[in-house]
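Apart from one protein chain that is not included, each protein chain of the complex appears where it belongs.
Our next item is subunit A:
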Amino acid sequence: MSTDCQKTTAKTIPSTRRVIINNADHMPHDYSTTPGGTLFSTTPGGTRIIYDRKFLLECRSSPLTRTPPRGLPPIPGVTSPPSKGPNEKTVNGEVENNNSISAPETSNAGEDAQFEMDI
């Protein structure tokens, strides 16, 4: 095996993955989480990119999420027209699924903040 070392292109076990942090919010809140989601190599089914709810909600505040996606079909009452400005507000904050709604959620996005529900 050692003689083959020059020929082989086998890679070392990857131990680093670079994650760009644009915002302090994207830092994990405890030491068992890595920025950018936790990468498990031994979950059933192989490698998985795992994100918890809190991290996903924090990503919502990224400037990258403000622009509407390209090719968003205009469906009246379903998809909203391209936003007019960074500070647009709808009548009661319910018509458009936008920042006005996400703001309170991100402030208490922890697992404990879930509402109690009676169905």
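Note that in this section contacts are C-beta pairs under 8 Å (C-beta built on N, C-alpha and C of every residue); 3 or more make two chains touch, one makes a residue touch a chain; residues count from 1.
Criterion: contacts and distances are computed from a predicted model.
For the chain of the complex excluded from view, the name given in UniProt is "Eukaryotic translation initiation factor 4E type 2" [choices: "Mitochondrial import inner membrane translocase subunit", "Cytochrome c oxidase subunit", "Eukaryotic translation initiation factor 4E type 2" or "C2H2-type domain-containing protein"]. Where subunit A meets the missing chain, the touching residues are 1, 4, 7-11, 13-14, 17-20, 22, 36-37, 39, 41, 43-53, 55-57, 59-60, 62, 64-69, 71-73, 75, 77-80, 82-83, 94-99, 101-102, 114-119.
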